[in-house]
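Before I ask anything, here is the structure I am working with.
The complex appears here without one of its protein chains, the remainder shown in place.
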Amino acid sequence: MEIGKSNLNLIAKLASRLMLRHWCRNWLKLLATCLVVSLAAGLYIAIDIANKATVSSFESFTDQITGSSDITLTSSSGNLSLQDIASVRKILINSETELFPVFESNIQVASPNTGVEQLLVIGLDFYALLNHVGRSETKEASSKNDDLTSSIPVFRETMDTRNGFYCDASTAASNDWQIGQEIAFIVNSQKLDLKYLGSFPTNGEKDLSSRVIVVDARKFANILDQDLTYDRLELLVSDLDSEHQILDILSENKAKHWIVETQRQRKSTGESMTQALRMNLRALSTLSLIVAAFLVFQALDSSVVKRHKEFAILHSLGSPRWISKLLWLSESLLIGIIGGGLGIILGNLLGRLSTGMVSQTVDTLYYFSNNSGATISKSDLFSTWGIVIAVCSLAGWFPAKLASKMPPAQLIRQDSKQSNYKSHHYWFIAATSLALSIVGYLLPPLKSSSGHSIPVGGYLLVIALIGFFVSIAVLCLGYLGSSTPFLSRFDLAAKLGVSQLRNPVTRHRLALGGVTVAVGMTAAMIILIASFEMTVKNWIGNILQADLYIRSKASGSLHSDARMSAKTVQGILYDQRISNSSTIYSGRIRYDGLYTTLTGYDFKYASDYNTLSWFKAPMSPTSLFTPGYAVISESFQERFSKSVGDFVRLEFPDQTAEFQIIGVYADYGNEQGSIGISQESYKKYTADNGIRGLALHLNDSSQIEHLATELEEKFPSLSVVTNKWLREETLRIFNSVFSVTYALKAAGLFISVAGLGSMVFSLLLERFKQVGALRMIGVSGNMIRRAAIWESAAIAAFGSLAGILLGQMLGLVLIYIINKQSFGWTLQFTQPITQLIILCAGIILSTALVAYVVANRILKQPIEREE
Amino acid sequence: MNYLFTLIFSLLLLQSITAQGASPVTSLFDSEGFALPESGDLLQFPHDHGSHPAFKSEWWYLTGHCKTPDEQQTFGFQLTFFRAAQKNEDNPTSFDQFHMAHAALFDKKTKKFHHEERLNPEGWNAGAKIGELDVFNENWFLKMADDTSEKMSCRFSINSDRVFQLDLTPLKRKNLFGDNGVSRKGDEPHSKSYYINYSRLQASGDFQIGDKKYQVDGLAWMDHEFSSSQLSSNQIGWNWTSLILNDGTEIMAYVMRRDDGKKDKHSVLTLIKADGSMEKIPSEQFDWVPTRFWKSPRSKGTYPVDHKLEWTDSNGKNQSIRVKALGDDQELDGKLSGFVYWEGACYAYDEKGTRLGQGYTELTGYNSSLQGRF
Partner (left out) sequence: MNDRPPKDITSNCPLVCSNISKSYGQRTLFRDLSLEIKPGEAVALLGASGSGKSTLLHCLNGIEPVDEGEILLDGIRISHMAPSELDNQRKSKIGTVFQFFHLLPTLTAFENIELSLQLTGVPQNQIAPRVEHLMKRLGIAERSNAFPRDLSGGEKQRVAIARAVAHQPKIILADEPTGNLDSESGKTALNLLKAVCSEENAALLMVTHSEHDASVCDRQLVLEQEKIRTLG
């Protein structure tokens, strides 16, 4: 007890006199380290928030109105008919489960005030909702024993408006809509006027998501003069029933084309759509945490080395070594706590930005996402904080452990600039990494619930390659120092700067590692994106051969279901200037429980113009026209493990149809995969006559712009674009999809440059007396600045070179392993030399600038007197 | 010329209404085009148990009392399915059908009244078949299981808390009130309805509250009426009562209330004897005397919740029955439809206070006039 108490006193005294005083004196360095950690933690949290928002935005709109549904029923092909809904009603008539049919569609504001044109229209059965609200209010009043203000009178007053819609106040404000005003919208190929009724009355204080309008489904179908169908039926299971019971009933009575999913399964379906995207984002954000860990390790290592003498003296005086370790741990813990804490604040602030960027990608590729964002739960925040603290603790633990192992005398004698780590450590890491990379290469992918493969081997290979290249680079760092005599010929300052690398310390190595990793990952992404861009460009060149492309203005994204009627298309095609045309039919279907696309191809057109890029072409081109045959995209092949010769069975509302696969084509617009059948078969089985798009060839290409203008005037609800515009737009979408990746890349590079700056600062500070001596022997301030620039630029250049080599390898892995296994796409490897050169030059120049600034700061301090 | 025009117009309407499945076939229509009841032996069964969409209003009304075998749970219940036709906005010659339904439960032990209202357009969530009794509103339904025995089954719940599933077996043949089922309510030509009734039904089945389930047993009364504007222009509502007496007889009485406060002459009290034969007591020979009132704190309507029926029977003897509500607040608030009325479980007593039987009383038009609604 006495011993324990005295140790506590000792720890307290040492902590306050050694650690606390040190932190107060070096608060700037501590703060800088914490800020870098907070940036990394903030990015990690921001991506977490964005990922959660992505997942929660999948069909969360009706949750805001009816509450979270327990079971969802959809059709494997197309929509649910009224007959389907009525059947479910009948099947469940002896239960208390409530039914809410929902349809969703893209809708476009015809004359937007703001830049926001695309909205989502949700169609509900307002009476089903009315009855639900009535019950809910009665229950609530009964439980609170109070007469609460009912929202029903307000709802009743407006819900029967023939062409009414509700939306949140912010959407109305941004478009300057007043209650009662009629607004022009475009849906499919029709223009219609809808009356703004105000906020949704039954929501109380909770407003709808922005960019969403709500209508009564029946009335809306009436206005559009089309049959009423629904995207899904949401079931709220009451307390008197059990979900299990309802699922059993549905399962016994379900029609073949119904897909019944619990909330968890539905959420998982939504998650699966964006799984690849979210995993990649998570990988990138984790990378920033790893790079930050490098910095922390580096900062703490330099502290350990710098303050060896203090602790050597303590050990000489008999202080237990575990106390020294504990004190070091407290420093790394402090960095983790402060950095992690600041990271939480930063992460929440960045979360909005990241959510917006990720939403943009999701909007474009997968589904209309709720941009109101998600918040991160307290437990997630604390667990992230915990991760950051653990990473920082780990970063500090090893140097502290090594330092505490050394005997005092040696510590005192040890030059503070010596490294703790010997070359055999790095050889071990290199050898292990090489072994792991072989394992990673050979490891097959795991199949996920989304049907996509998770390239675990690929990820392992990436980590192993990073480990290998970094350790080899570090081992070769000494050779860089040997270039001193050569470089001195050009600038004497190089002798002072580069010679430091003859005996590199851990900080040099860590800075080199950070640059190598950051440049490597960035280079790999540059290569991947360039390869993707080249592949997509070539693919687009093949599929886009028409002069004009026409679709509904409400089609704003790849997942949009906006259509044109056959009548509208006929009205376009009569024009004599048109020499050829092709229509595009497609719709989302479920196969094996997963979303994919069914496309009705005009195979004659495709054959005439060779628009389909084949990986495995059909044996006989005429077989494309034969009913019962289908072609699939590469992604479909990969996702559903199907190949030529296999059969695919699809459930339609009225029948089941089986198709034999006869070919595999390229489709880079859709990672969910697609299956192509003839248009006749498509119309026959889906009863969907809505045309997604129309392609036109003109007799005279000089007429393209004229015809485009005329068609837009004649059909104001249609978007008419030229081939050139569509190609550019496709690439614009492509770039917007990668916007988050670019942001994370930039952050990674920033952190690595910051790391280099930190290295220069701590090294120069450590060599402060040496700097003073150099000044005294006549070395000018300019030369000292240049020496610092040489030292950092040398590491940056060497790291960039190693990074480029690493990037090449990682690029190959990303393209041929990770991408191929994740999405099933074959990409054409492309080497964007200019971008890579710019990357390296950027790193070197920014490092030089940072070194200049740091050196300048050091030089302003007065020279120490030895007295 | 006018006659020709009326004939052509009627024929055209007939064609469109027939297309909607109107039966009994009628040649009478009101100015809006809704069918009107026509005297004569026109009702056919089981067909006319079903829906009559050409008529403006229709209801299938069920009330009763039941209890668990140990009498720990005893209830009065009401289940009513309404159908209302409205002219279609875009096509005035066709009608849109709306289905309203009310379910109410009076717990005799706790004296608590629970009710729920539903309102749905005809479609996947509500409907009534033509030609057979099969009416539903969400997960409430009433249907005839067997045309021969005329056994029926129903299911209803209140706020998803309390669920009843009952089988209804007629203990007497059905009654057609009025003149072969055409029940006149007022002087005006349209002031009548088709009125089909089962005055005594055995009701047995299940009652569930929470995770507890009980068997219940009791007696019920069922009405099926359809009409178009059965209220005359000077009528504002009605008092109606149905009593199932312990001696095997039943009584149905209604007073059509006029806007001058008086009882309309078409008010009627009907005695249904044990053998099923009916004796009709005209308005001038019976009185409905309110004996106690209750004012609703919500609607501010003042309802005569207790009353006394006095009549002179065919033997010239004065008879009376006191009807007392089992609870005052049995008002249906009509928050979805705006239709507010009082429908309460009651007991019947003689002057000495001996309980003679059970029943239900319906009081309408006390919060606002029903003119134009029915």
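Labels for the chains are A and B, by order of writing; each one numbers its residues from 1.
Just so it is clear, a contact is a pair of C-beta atoms (placed from the backbone, for glycine too) under 8 Å apart; a residue touches a chain by one contact, two chains touch by 3 or more.
No experiment lies behind these values; they were computed from the predicted model shown.
Of the chains on view, those touched by the hidden chain across the whole complex are A. Looking at A:Lys604, A:Lys714 or A:Lys769, the residue that reaches the missing chain in the full complex is A:Lys769.
Check A:Ser499, A:Thr597 or A:Ser717 against the missing chain and you find that the one touching it is A:Ser499. Mapped onto chain A, the footprint of the missing chain covers residues 415, 417, 481, 488-489, 492, 495-496, 499-503, 769-770, 773-782, 863, 865-867.
By definition in this document, only the chains that are shown with their structure count from here on.
Those residues of chain B that touch chain A in the complex are listed here as 89-90, 116-121, 123-125, 136, 138-139, 141, 155, 157, 159-161, 163, 165, 208, 210-211, 335-336. Chain A contributes residues 82, 85-86, 89, 92-99, 101, 125, 127-128, 130-131, 134-135, 138-139, 142, 150, 152-153, 156, 162, 218, 222, 238-240 to its touches with chain B in the complex.
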